[in-house]
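Only a single protein chain was left out; the remaining protein chains are all shown in position.
Here the chain labels run A, B and C in written order, and each chain numbers its own residues starting at 1.
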Amino acid sequence: MPFTLEMGRIALAKMDQAVESHREYLTELDSAIGDADHGINMSRGFRKTMEKIQGAEHPDLGALFRDVAMVMMGSVGGASGPLYGTFFMKVSQKLAGKDQVELPQLAEALQEGLNGIVALGKAQVGDKTMVDTLVPALSTLAAEAEGDERSAWDKTVAAAEQGMTSTIPLVARKGRASYLGERSAGHQDPGATSTYLLLNCLRAAALGES
Amino acid sequence: MPFTLEMGRIALAKMDQAVESHREYLTELDSAIGDADHGINMSRGFRKTMEKIQGAEHPDLGALFRDVAMVMMGSVGGASGPLYGTFFMKVSQKLAGKDQVELPQLAEALQEGLNGIVALGKAQVGDKTMVDTLVPALSTLAAEAEGDERSAWDKTVAAAEQGMTSTIPLVARKGRASYLGERSAGHQDPGATSTYLLLNCLRAAALGES
Amino acid sequence: MKKLINKVDDVVVESLAGMQAAHGDLVRLHPSVKGVLRADAPNPKVAVISGGGSGHEPLHGGFVGFGMLDAACPGEVFTSPTPDQMLEAAKAVQGGKGVLFIVKNYTGDVMNFQMAADMLAAEGIPVAQVVVNDDVAVQDSLYTAGRRGVGGTVLIEKIVGALAELGAPLEEVKQVCEKCNAQVRSMGMALTSCAVPAAGKPTFELGEDEFELGIGIHGEPGRQRLKMKTAREIVESMAEVIVNDLPFQKGDEVLAFVNGMGGTPLMELYLVYNDLVRFLNGKGIQVARNLVGNYITSLEMQGCSITLLKLDSQLKALWDYPVHTPALRWGK
Partner (left out) sequence: MKKLINKVDDVVVESLAGMQAAHGDLVRLHPSVKGVLRADAPNPKVAVISGGGSGHEPLHGGFVGFGMLDAACPGEVFTSPTPDQMLEAAKAVQGGKGVLFIVKNYTGDVMNFQMAADMLAAEGIPVAQVVVNDDVAVQDSLYTAGRRGVGGTVLIEKIVGALAELGAPLEEVKQVCEKCNAQVRSMGMALTSCAVPAAGKPTFELGEDEFELGIGIHGEPGRQRLKMKTAREIVESMAEVIVNDLPFQKGDEVLAFVNGMGGTPLMELYLVYNDLVRFLNGKGIQVARNLVGNYITSLEMQGCSITLLKLDSQLKALWDYPVHTPALRWGK
C-alpha cells in the first residue's frame, strides 16, 4: 500500500493529537533535564501546523511537508524547532512532486530528514537526543521496507521505543541537558520521546488507520 | 514593702526574659494584624536595655528608668519604641532621685507613663492597643495601692489580663492593625499583650520574687 | 524561608555596606547611626530626608543622590527608624536652608520622625514634615491612623527632590510636597507573602488560588482575600478604586506607576502596565509619564501596586528634571 497524500494529512493530525495528549508528559521530562518547555513547544508547533494545513490544498506530499517545515521553523523555536523544521524540510525535498510513495522511498526520505538533523545538531547516537530514537528506527525501516509492511512498521516503532528508552541511562552530550553533566543520567530525553510519538503516528497512518 | 532600686533591676531582668520567651508569640500576634515584628522589636529593645544597665551603676530609680527609656527610644523603632520609650521616660521623671518608693507613689509614676503614651499615640480604651491593658491595670493599682500589697498587685495583673483579652473582638482604630478594618477583629493586640507581660514582671519583682 | 543572608541581625547593615560599596560616588554611610547620606552633602539647599523600615529597597536609600534625597534613615526590616537616626542624618546633610522630612503614614514612622523633628527644632534647625498617605485601600477616618504611605512616596521624593535641588525655600518645598500628596493615589495586591528575616517564616499564608487585595508594603494582610483573577481584572479593580477616589477625570494627565513588590518578574509588570494603560485610555485619562519596576518593595513578596499622580506643568518639569541616584537616574 503506497503512502498517500491523504495518509500524510492523517499522520499529521495524529501527531497533533499525540503531542497534545502528551504535552504535560513531554514538559515534565524536559523539567527534569531541560527547561520545561518541550511539550509546550511541540504543541504550539503542531497547533500552528494544523491551522496552516487544514483547509489548504496541497498538490503533493512535498508541498504538504514543506508547509509543516516552514511552520515548525517559524513557530517552535528552541532546539526542537530548527531540528524538526529541518527534518520536515529535507523530507519534503525528497517527496517533491509526489502524491504517493512506496515504503522504500518513504524510508529514504525520512533518512534524508535524519541527515538534516545530524548536519545541523551534530549529535551522534548516545548523545541523549532525538537522534537516539531516529537512528535505530530508520535503519530498521530501511532494512524492512521491502518486506511485509505491517511487520516493517511494527519493528520500526519497536526500535524507536528502544532508542527512546536507551536515552534513560545516558549522560547528555548535546542540548540543554548536557549542562547537567552526570545528573542528566536516569531521565528519558524529551526530544527522543516526542520523536517516538511522531513515528508511531506515521506508522498508524501508513497502515491505513484513521 | 517599698519598691527598691534592686527590685527595679530585677523587674527589668524579668521583663527581658519574658519578652525573650514570648518573642515568637508576640511576633505571631503581630503577623495576624500587623507586620510581624513586635516580638523582634521588644526583644531587641530589652536585649539592648540589659546590655546598657548590666554593670552600670544607677543612683536611683529615676536614673535606671531613664536609661531604659533612652535605649527603647534609640533601638526599638516602630510604634512600640517611642511609646514604651515615652512610658519609661515619664516614669523616670516621677522617680527622679528616689532609690525606693511606696506603692501609691509607684502607681502614680506608672500613671504618668500611661499619660505619656496617650499624649503621643492618642489612643483611647477600645482602640485595640497597649492602652487597653494599661488603663484598667493602672486604675486598679491606684485604687488598691493603700491596701494589701499582694492583693493589689494580683488584682492589677488580673485587670491587665482582662484588658489584654478585651482587645480580641475589637476593630483596631490605631496603629498598623487599623489598616485591616473589620479584619482586625478576632485577634489579640500584640502591644496589649507585651504590656501585660511587663506588668506581670513588675508584680513579681515588687512582691520580692527574684 | 531561605534568604541570601549571613546573620539575621546583620542583614540591614551588611546590605547598606554593599550599597555603599557599589555606589560610593553617590552615597556614603553615616559613621555612627544607620543613615545613607548623599556623598556630596551638605549642599546649600533644603535637605530632603526620608526613611522608614528596611525591606522596601530601593526605597529609600536607593533614592539618595542628586535631585532626590539628601539622606535616608533605614530602620530594621519593616520597623521604623529611631529618632537619633533622623537627627544625626539631618545634622550631617543640612546646609543651612532647613530640612524636610518625608514620612510615610505609619504610627511608628510618624512618632519617631516627630520626635526627631522636635529635637532638630530644639537645636535651631528649621524643619518641616509631610506625611504621605496615598493608599486608597485604607478607608480614611479621623478616628483611625488614616491611610498608609505607599507607592506615591517614590514619586513625591523624586519631584520634591528636584525642587529642592533647584533651590526652592523650605516653605515652597513643603507646599509642593503636600500638593503631590494631595494628588496621588495608590493600591497594592499580593500573590504571595513575604518573610521577615528575623521572623523566619512568611507573614501570612495564601492559597494557590487566592490573592490579597489592598495589601500594604509590610506584609500586612489586605482588606480582602479573593479568588485568583486575570491581570486585567485585577488591574481594573484596583484602578477603578484609585480613579474614583481622587477622582481622576477625563482629560487629566497622569503619571502611571506600576510597582513590583520585589518578587514579581518585570515581564508581568509590563503586562500589568499594558492593562492599566488600556483601562485609563478607556476613561479618557492620559498617561503623560510612567514608571514601571521594583521601586517600593516588600522583600520577596510577589504582587504589584498601582499609583496614579495627577500632573500639571510644574510636576511634569520636576519629574523630568535630572536625577542621579542608585535606583533612579536620568538626564545626567
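As a convention for this text, a contact is a pair of C-beta atoms (placed from the backbone, for glycine too) under 8 Å apart; a residue touches a chain by one contact, two chains touch by 3 or more.
What you see is a predicted model, and the numbers here were worked out from it, not measured in a lab.
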item	value
Partner chains on view for the chain not depicted	A, C
Residue, one of C:A71, C:L87 or C:I234, that touches the chain absent here	C:I234
Residue touching the undisplayed chain, where the options are C:N244, C:N290 or C:Q314	C:N290
Residues from chain C at the interface with the omitted partner, ascending	1-7, 11-12, 14-19, 21-22, 54-55, 57-58, 62, 191-192, 208-209, 211, 228, 230-232, 234, 262-275, 277, 287, 290, 292, 294, 297, 299-300, 302-304, 329-332
Chain A, residues in touch with the chain not shown (by the definition above)	27, 31-37, 40-41, 44, 73-83, 120-121, 172-176, 178-181, 183
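To be clear about the criterion, only the chains that are shown with their structure count from here on.
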item	value
Category of the chain touch graph - line, ring, star, complete, other	other
Furthest chain, CA centroid comparison against chain B	A
Pair of chains ranked first by number of touching C-beta pairs	B-C
Chain C residues counted as touching two or more neighbouring chains	none
Touching two or more other chains - residue numbers and ranges from chain A	none
